[in-house]
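With one protein chain removed, the remaining protein chains of the complex are shown where they sit.
The letters A, B, C, D and E name the chains in turn, as written, and every chain counts its residues from 1.
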Amino acid sequence: MAVVPILSDGEAGAQALAVFDDIRETRGTDYVNNFWRALAADPALLRATWERLGAVMGPGALDPLVKEMVYIAVSVTNGCSYCIHSHTAAAKAKGMTAAQHGELLAVIAMAAQTNALATALQVPVDARFLAEEGTG
Amino acid sequence: MAVVPILSDGEAGAQALAVFDDIRETRGTDYVNNFWRALAADPALLRATWERLGAVMGPGALDPLVKEMVYIAVSVTNGCSYCIHSHTAAAKAKGMTAAQHGELLAVIAMAAQTNALATALQVPVDARFLAEEGTG
Amino acid sequence: MAVVPILSDGEAGAQALAVFDDIRETRGTDYVNNFWRALAADPALLRATWERLGAVMGPGALDPLVKEMVYIAVSVTNGCSYCIHSHTAAAKAKGMTAAQHGELLAVIAMAAQTNALATALQVPVDARFLAEEGTG
Amino acid sequence: MAVVPILSDGEAGAQALAVFDDIRETRGTDYVNNFWRALAADPALLRATWERLGAVMGPGALDPLVKEMVYIAVSVTNGCSYCIHSHTAAAKAKGMTAAQHGELLAVIAMAAQTNALATALQVPVDARFLAEEGTG
Amino acid sequence: MAVVPILSDGEAGAQALAVFDDIRETRGTDYVNNFWRALAADPALLRATWERLGAVMGPGALDPLVKEMVYIAVSVTNGCSYCIHSHTAAAKAKGMTAAQHGELLAVIAMAAQTNALATALQVPVDARFLAEEGTG
Partner (left out) sequence: MAVVPILSDGEAGAQALAVFDDIRETRGTDYVNNFWRALAADPALLRATWERLGAVMGPGALDPLVKEMVYIAVSVTNGCSYCIHSHTAAAKAKGMTAAQHGELLAVIAMAAQTNALATALQVPVDARFLAEEGTG
């Protein structure tokens, strides 16, 4: 159903294959999912996306599972079917339980609802929610 | 700037005031923010929204701060200005550090980027990301 | 294609089954559609969603068919495929004619177009469109 | 705050002025709101938008007030501030009561919530919701 | 999967057929794609959409291929699967190379990312980016 071919290893060029190899080694699996194979026709975009993803989703101030749940929330709100599937799978692989999944969905749905109300009413932002301005 | 008046305590009806009181007691503050005051013209909608919010955002399988960060992610993706301001303030009140805020934004921005790519390419979902179907 | 299993009656737990029964009785049909079966893994979320839906879509100041058309408009704008299918079916069941459907689509398309123009130009809101502010 | 100037009658060209006159005559008011004044720099786009709007929002199979409420629903979901303000004002001018407004918001919020759930779960469309296909 | 039947020439009415003929003649092909066949049940909407499309996408101040790429950008951001497929095909037919496609995707993805950041931070617009206001 894709707009571009999903390249196999045999069809991908040398630069794309190098990224595929990095994906395999980083994840400890032989499987390279369709997203990366669809990007393989543009090796520069493929590499930039993969490298930035690693920098953002790797260890830091937030728990990796929390990051996956935030990723799901964005993907649901954007209606990105592929992203919902792949990051729900990733979150489960990182330990998301059924109870946590259900609660995540409830929060996303609640936020969608109150977002609609706040937008429909064009509620003015309370002064106390604004940042103190810099002096610049 | 609102579409409806932001009702003061004196302007709100008895049913709305009862919800305001519940908000004050639950949060341990005299301040009732504009979102609730904008909803006060429709007390049934006000109460239903407040009660459901409490049920969803209260203690459960996910950490309350994680829930606020998911809320921010949905609000950013929907472009709801009020919601971004109010839930960023709530997340800070629940302990979100500047480093966590920065990392949250990086994840949201990363998800926005890969969502756009996956959507633009209409990448087909990998079979392994699909749920095993029930037998029904 | 779902992210979670679509539970049959045999797979659903007792709490979910009770909601299924309520859906059947309320609608006067044996059929429980996939949305509810997908929510069944989280009975609390299933029940809260079903009960709130009944309160919102039931008799009130707006005609039930008008409510379904508003539902379709939101679903189209969100790009929610399932929601468009199920609420277009519901609107037809409540009497939406082909002429009304065509006119609904024309309004939705017109709104999408002028929304894009108003947003692209960042048109300032006319003073006369703002609510008179409360004194609070 | 606009991206383009909001043209006064004196600043608008002859073609734009002719559309302004048509707006005044059709609406029975001297007031031409900012949306049209922002479009006035491109008279062809101004005219095409105004004429199509008249064709779509005029008398037909749906009640004019229902059309305005559908317009609000699209505008809320798109987060178009100008559109929400102008069409809420228009709906009030066509008789929308506070109770109807509250109920409209409740439907929009409910739809936002279930849209998020259906999308998050990627619920497959029930066969009975699909159109019978044409034979072509 | 459609919500309405995709009408064949035999199923379409005389007014719709006249638009189909215009599409065939304008494009120099016998093929009429599904979008128009889905609209055929409402001939007035079909004709208005087709005529406006021709006026907008025809020769003008912008290159036709540039217009198709802008169309793709909107469609990706809206998550409209059909639109992404049909306008990517149209852009290729008008000469979009693989390198241009890759670069287009990179721009769309970059914009999605910085949009999320600007929205999340609610950055105030710099005075120099605002239009000089008209005197009206």
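The working rule: a residue touches a chain if its C-beta (ideal position, glycine included) is under 8 Å from a C-beta of that chain, and two chains touch if they have at least 3 such contacts.
Model, not experiment: these values are computed from the prediction.
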(message) Counting contacts across the full complex, list the positions on subunit D that touch the omitted chain.
(response) 3-4, 41-42, 44-45, 48-49, 74, 78-80
(request) Determine and list the subunit C residues touching the chain excluded from the picture. (result) 72, 76-77, 79, 81, 84-85, 105, 108-117, 119-122
(request) Spell out, residue by residue, where the missing chain touches subunit A. (result) 1-11, 37, 48, 52, 55, 125, 130-136
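Quick note on the criterion: only the chains that are shown with their structure count from here on.
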(message) Rounded to a whole Å, what is the gap between the Cα centroids of subunit B and subunit E?
(response) 33
(message) Could you pull out the residues of subunit B that touch at least 2 other chains?
(response) 1-4, 6, 45, 48-49, 52, 74, 76-81, 85, 108-115, 117, 119-122, 125, 130
(request) Would you identify the shape of the chain contact graph, picking one of line, ring, star, complete or other? (result) complete
